[in-house]
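Everything on this sheet refers to the single structure shown next.
The complex appears here minus one protein chain, its other protein chains still in place.
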Amino acid sequence: MISFAFYLAFLLIFVVFAVYAERKTAAFIQNRLGPMEVGPKGILQTVADLLKMLQKEDIRASAVDIIPYLLAPFIVFAAVFTGFAVLPVNADLSGSTITSGVFFLLAIVSLDVLGILMAGWASNNKYSLYGAMRSVAQIISYEVPLGLSVLCVIIISGTLDLHQMSVLQSGGILSWYIISHPVLIIPFFIFFISGLAESNRTPFDLPESESELIGGYHTEYSGFRWGIFMLSEYGMMLLLSILASILFFGGWNSPMEKIANGPIWSTFWLLSKSLLLIFVQMWVRWTLPRLRVDQLMSLSWKYLTPISIVMLFVCALWKLWLIG
Amino acid sequence: MSYLGNISQGIQTTWKGMMLSIQYFFQARKGRKKESVTEDNYFEKANGTFTVQYPHEQIPVPDHGRYQLHNEIDDCIVCDKCAKVCPVDCIDIEPVRSPEVFGQTSDGTPLRIHAAKFDIDMAKCCFCGLCTVVCPTECLTMTKEFDFSTNDILDHNFSFSKMTDQEIAEKKQEFEDYQADKLKAKPELPAIKKESDVMKKPAAKPVFKPRIPKKK
């Protein structure tokens, strides 16, 4: 419960500064300055934007299917945020102790598709519906490699509980899974790529491509409801980054054995690993162009899925022969 | 291309792109120096952030910048050439003729026409500079002032005439009286011919002054 409350507060603060970081990263990669006016170096720009957004009128087109339209943003956010329930914060705050931890997380997060579909359908707008359709096709496709790459880690660790998994990786950087079990390097990349697709981030942002679909499934939303969609997207990024750092990078364990291990330090390690991964996500966003729909599908079904099945097999052999 | 070839190409190109953009990310620590376009290495600054924080920082504009138009109205002989040559018709002149030469421009051309109205609508101007080329007295010039954005587009219409309404009315009256006097003096001549006569007066021809390119 405490970890859940912690993540709620952290998510809200994170989103404000992640949007700022995103804009600054974009600016620096494009030889620009980015937001500079509000606050020192523009750090309060998102706060100002947030205030503006909250004051906006809640516009509802007359042809929308009103109940699903109003519910959709909250379903998306609830689905994404429920995933945080099983994440540990540090050695003492373990999150919800359900035995099927990471499996639960993947299941509940896949429900956000429902909200997206609802938003796209209820908006009664062809762009929104296109966006929603693309999003669903994409998320369902990429759930396969995502799940398989998580399964590789589960085979090695022998547990579904994320807290347990972090405990197993304690003892310095050398016992992090990606270093102690190098076969997990390829599953990590598959996880990362599918994670980008799951959170609808560039280069897999076809569902909301501004240039073709004017925002996709959230075209018809304004003000606070739109903000909730934005919050969920960043929540998804954070969730997948924290998950990646727990699965592959030792979770809340410090890179040095016996140094910097207190509860605050562990929290710091977990979050800084995740934020680093989020930076990589932003870096990818401003580097790679958007994929075409057929490329998207062939990447998932022809490349990532077969490779992750092979890696699953390799991981099983690794577990059998090397760990015993 | 083979399956594995596709994979390796994908990895290589992604890696290359990612390395390229991270270079830019780190180069962004360097800001841009506020150098004018006349500096020697102006076009060699591909690295670092390129934009400046405009109202607070500005890149110096060279003196021969081709931005806002300025008319030195005292030197304008109201020949209407600039208005005629302007491709977008943004110069609006209302001439009021004077019975006699009432002054001299700084290059010695006699002044015969008052500019009751000399408006340049900078909202329409395409900054081609043709008007400054044809201007015989070189009173119409382009300046280095470029920041003249306004809240109301009508404010982009710059007015250069210094005459008040009263003066305009006075001058108009003066010319009408003069015309009427002339008609009285020579009633047999039609007024139209009279007018073209005035226009043909050789003294109204502007003095030709070659433009000497400034050397540094």
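By written order: A and B. Residues from 1 in each chain.
We take it that contacts are C-beta pairs under 8 Å (C-beta built on N, C-alpha and C of every residue); 3 or more make two chains touch, one makes a residue touch a chain.
In this section, contacts and distances are computed from a predicted model.
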Among "ABC transporter ATP-binding protein", "2-oxoisovalerate dehydrogenase subunit alpha", "DNA ligase (ATP)" or "NADH-quinone oxidoreductase subunit J", go ahead and choose the protein name stored in UniProt for the chain not displayed.
"NADH-quinone oxidoreductase subunit J"
Contact set (omitted chain vs shown chains) is A
Going by the contact rule already stated, which one of A:140, A:174 or A:260 would touch the omitted chain in the full complex?
A:140
Which listed residue, A:30, A:110 or A:261, touches the chain dropped from view?
A:110
Missing-chain contact, candidates A:14, A:28, A:121 or A:177, resolves to A:121
Contacts of subunit A with the missing chain: which residues?
63, 65, 67-68, 98-100, 103-104, 106-108, 110-111, 113-114, 117-118, 121, 124, 126, 129, 133, 136, 140, 160
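Throughout what follows, only the chains that are shown with their structure count from here on.
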If you average the Cα atoms of subunit A and of subunit B to get two centres, how far apart are those centres in Å?
55
Listed in rising order, subunit A residues that touch subunit B in their complex are 25, 27-33, 36, 283-284, 286-288, 302-303
Touching subunit A in the complex, subunit B uses residues 3, 6-7, 10, 14, 17-18, 20-22, 24-25, 27-28, 48-53
